[in-house]
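For this view, one protein chain was removed and the others were kept in their places.
Chain IDs A and B follow the sequence of writing; residue 1 opens each chain.
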Amino acid sequence: MLKECIENVRKNVPLVHNITNYVTVNDVANVLLACGGSPIMSDEPDDVEDITSICGGLNINIGTLNKSSIEGMYRAGAKANELGHVVLLDPVGAGASALRTNTAVGLMDKVKFDVIRGNISEIKTLALGSGTTKGVDADVADAVTEDNLDETVKFAKDLAAKAGCIIAITGAIDLVADGSKCFVIRNGRPEMGKITGTGCQLSGMMTAFVVANPDAKLEAAAAAVCTMGLAGEIGWSKMQEGDGNSTYRNRIIDAIFNMDGETLEKGAKYELR
Amino acid sequence: MLKECIENVRKNVPLVHNITNYVTVNDVANVLLACGGSPIMSDEPDDVEDITSICGGLNINIGTLNKSSIEGMYRAGAKANELGHVVLLDPVGAGASALRTNTAVGLMDKVKFDVIRGNISEIKTLALGSGTTKGVDADVADAVTEDNLDETVKFAKDLAAKAGCIIAITGAIDLVADGSKCFVIRNGRPEMGKITGTGCQLSGMMTAFVVANPDAKLEAAAAAVCTMGLAGEIGWSKMQEGDGNSTYRNRIIDAIFNMDGETLEKGAKYELR
Partner (left out) sequence: MLKECIENVRKNVPLVHNITNYVTVNDVANVLLACGGSPIMSDEPDDVEDITSICGGLNINIGTLNKSSIEGMYRAGAKANELGHVVLLDPVGAGASALRTNTAVGLMDKVKFDVIRGNISEIKTLALGSGTTKGVDADVADAVTEDNLDETVKFAKDLAAKAGCIIAITGAIDLVADGSKCFVIRNGRPEMGKITGTGCQLSGMMTAFVVANPDAKLEAAAAAVCTMGLAGEIGWSKMQEGDGNSTYRNRIIDAIFNMDGETLEKGAKYELR
């Protein structure tokens, strides 16, 4: 199943419109190319409607939002909804500032999302209207662990049902849920947290996966998470003495570039709850 | 001849002002350094005139244009023209949105360019006022092939004559034309399309080459295309098992860094038509 998901990306070459932060945008573009998609970036309000119209999906990441790009997010979201395109929200730093929280909540109100992907602190902020996000990383107190897994799976499913979209919570354990099913995924490496933007990269790639698999959106979102995590494992296995986070970043993108369906199917570590 | 072109870049260290997209800007800067130039980036309308005044050339790339940077493009272009500096236009995504098409066409109207460099779909958009650009990549239907080469060479020369500047159309086969001559270049690798921004990188580098070779602008533009394509070949030859597009990106820039005149002269594959 995961195999088909990535193969459909490579076959269909989904064009993804990204309104994303300038910190990690280059890696997002290269990851989209690595997985078989095609990226285009545009945040100018007067440009986004045309651009999103020629794409299959829209990835909205609020990482370095500004007044102009926020307007771009709303306009692109409305147009993408009108055209029935896949739309994903990455609420970077929701809970860390009023503007970010309000933008994410406001977007959820006005735009119909297919997927919301964030760390547990960001997602809790969206669910509860408050949060303890420490910058762009999840608060340790929020971490998804084996101990709180049952309740967090329930939280993810409930929020997915309420929000009417897939909820992807990524961290040491990743959850990808709709209202009734939840993938619990255990791929990845803790060292991925030492690279800026693996979450942003995943959001871009996940948009491509969901666009290319319209009849299996939940599975496609889970496949993207497994691809990223497995690439993190493969990339780490190639690290040599003296290598650090910069080389690791390259190796992860390289591993996505080389990922085939069999490798993904075999390496994916997940259970359904 | 190509040899002298790159050697002049390394000797003269041309300072290039870039108004370019935030997706690939870091690679543009590192490629400019790799080839022997020196980059500076500025898009704020109140900053660009001073900045472009201390430079030798101006590279305008509309990849992630916004209202403010568009104003910056016009103001920088006017100042660069006033000072007789080399100015290059990279019409990223012209044809993909009205704003991009209008901005590129409007810039061509107000600013005297020395070179316009884009893919075939973008350049057709500028020539015909319409296009079928699919995002930031050329439409397959537009591709320059051996079959349509004669007519595309003619198209490039005619546009160069009409626009009064060098036209560089890059893709599987690259064309660099003025009104009477056209370099047909066959360097490069198809895998370069799997890296974001090789076109943007080329535009930055081409600006430096033209600045450093004021008496041989056409040859300099062609030399930049050969340098990029040959670096793509050299970089690819160094790829090892497990390497992907991220490592390939690094290897191409590295190959530009190490390119000397002899290697370029020997490796360049071009004919004049």
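Everything that follows uses one rule, which is that a residue touches a chain if its C-beta (ideal position, glycine included) is under 8 Å from a C-beta of that chain, and two chains touch if they have at least 3 such contacts.
Since the model is a prediction, treat every value here as computed from it, not as a measurement.
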item	value
Among B:N8, B:N30, B:T103 or B:T227, the residue in touch with the chain that has been omitted	B:N30
Residue numbers in chain B that touch the chain omitted from display	15, 22, 25-26, 29-30, 33-34, 38-44, 46-47, 50-51, 54-55, 68, 234, 238, 249-258
Touching residues on chain A - with respect to the absent chain	21-24, 26-27, 63-67, 93, 96-100, 134-137, 194-197, 242-247, 249-250
